[in-house]
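Encoded as structure tokens, the structure appears first; notes follow it.
In this view, the complex is presented without one of its protein chains, the others remaining in place.
For chain A:
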């Protein structure tokens, strides 16, 4: 059904024609208080590509330029956003050019990538941008062809008259459309009429990526630029003394600069810096707690036993429930710190001048990068530009601005444009990690195996709230206590793909499996029973939609033939995060007496699937990521220093270790929600539960391969 939608007039820029006859229709993608009329000829549109703001523009020759405001790190928003605009516009996709917009918060809201939030935020805005433009073009065509507007339809950048052979192209109409008022309301398409949305449109950057064109931050080379690498201090330490004599003697090193807790080696090219950095003799001294993994273990135990904790949620009378229980199940789960390890290490270009700065590089939050730079250097925000390069992965690390600010500070000290490159070792030791956490779960069952009490205490290292207190099974259990304890560690932490849920989901879904078994119930039936309680007699506040949760549970059980084949040992897991619902089943089969992890089946409810290829990438990628880190990922510390500094000791999953993955979606009418994160959380639990089903071993800590039970499992994770 087509819908009519109110346009916020301030959402759309006015239309302008130039004196030279070249023209542009501009539509902003977001509200702004003072719409500026952009007057640019076609040539200028293209020539000034990086200098002006977010538009959908159409030139008289029919060329369409769409700007993508959000940083691109592999979620392929640079294709899917323009697809939405172009679909509502009925544009000829072959004539659409997509450009990455620089930071401009006059024009854009939420110009960041994180939290799987870009799609829900922008869906309607993008549709309106395209629909409004089309409406104006149709109005202009009606006047020009002298027919009623209702008798016209648009297709591939052309407008046709139903009852005659009359037709006219968008390019020819631009001038006239420019003179019209933006309407109060515009019709949006009936989803069944989408032409691009829901189709596998190819990534608009394929050619550049696959022929090695400069796209990423590390590919930025500017005239007069120097390179720098920085030795940063271990956590909890500060510099006591620096002997840079040997480093300075390396040919190609121009300078060594000490600032804050950093020692920067500066040169014209990268390799001499890598050598020189290793020759720095830096003495550190404690500047706070200097922690090792050993200390973290002790702290976790203390936090779980601490008398007091922050209460996150309380329903009913938990003490009574546990007192009256027929059976109590308690278990602890542990997950380590993890670096983000994007394939492109952190880096940034900065050119700071007297009262202005130019920043270029891979950031998920250009606005934060600018604000923090402005604050540090005392430069007005409006004098700082940020150009966003393509990001060679982010996973949350690039939400921080430390790597931008240090480059800016160094540029100011050197009075030169500088690109700071992090080595892999710098990237792994540079902090901002996924926090380490430990959970203690307890469940109280009555005689009939009903869960009458549920307790969770989460303890984290700089983890903030380690729980998701209103998430399942809250709402389905009458007596609940959820608590949180946090330790302020000197080891820095930050969002890591699916923050908190990336380990909480594994722990919780494994524990629920333990409870189901104790209740002698099938794990899927047990979850459904709880969900039905949450639906019929919900307890307290629910942070999830019970029907959608049930939908993916039933969907995954069906797609994976849950419990149908005795030779397949299965593990189930379901999680709601970042507005999407994902259930997964992991299958282990015995081959020559050896358990082999064969496949993972995922059923997702993310509303309308805008871009099937992009969605498939995110779901598979999330599962591969979830599996890789559950199996191998570990970052341990000795005296404030991470021990796993490169890919020889920090193990990432490889092709041969990846099982078959089957991806399904529920066709639901909800507005599209993001997928960058939600497929990851369920994976660890599905695998752990399958391992239990196949071997009777319960893996209560990650990474799995480092658990003492693991070696005896003889688990084969290669595809057979």
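Quick note on the criterion: a residue touches a chain if its C-beta (ideal position, glycine included) is under 8 Å from a C-beta of that chain, and two chains touch if they have at least 3 such contacts; residues count from 1.
What we mean here is this: contacts and distances are computed from a predicted model.
Among the names given as "Twin-arginine translocation pathway signal protein", "Ferrous iron transport protein B", "(2Fe-2S)-binding protein" or "SoxAX cytochrome complex subunit A", UniProt records the absent chain under the name "(2Fe-2S)-binding protein".
From the options A:423, A:601, A:644 or A:689, the residue with contact to the chain not on display is A:423.
Only one of A:613, A:639 or A:668 touches the chain withheld from this view, namely A:613. Checked against the full complex, the candidates A:165, A:251 or A:708 give a single residue touching the omitted chain, namely A:251. Summary of contacts with the chain left out: across A:153, A:221 or A:259, the touching residue is A:221. When the omitted chain is restored, the residue from A:82, A:102, A:392 or A:453 that touches it is A:392. Considering the full assembly, A:269 is the residue among A:269, A:310, A:541 or A:714 that touches the omitted chain. In the full complex, the hidden chain is touched by chain A at residues 73-76, 200, 202-203, 205-207, 209-216, 218-219, 221, 227, 251-252, 269-272, 274-275, 341-345, 390-395, 421, 423-424, 613, 617, 620-625, 628, 646-648, 652-656, 658, 661, 719.
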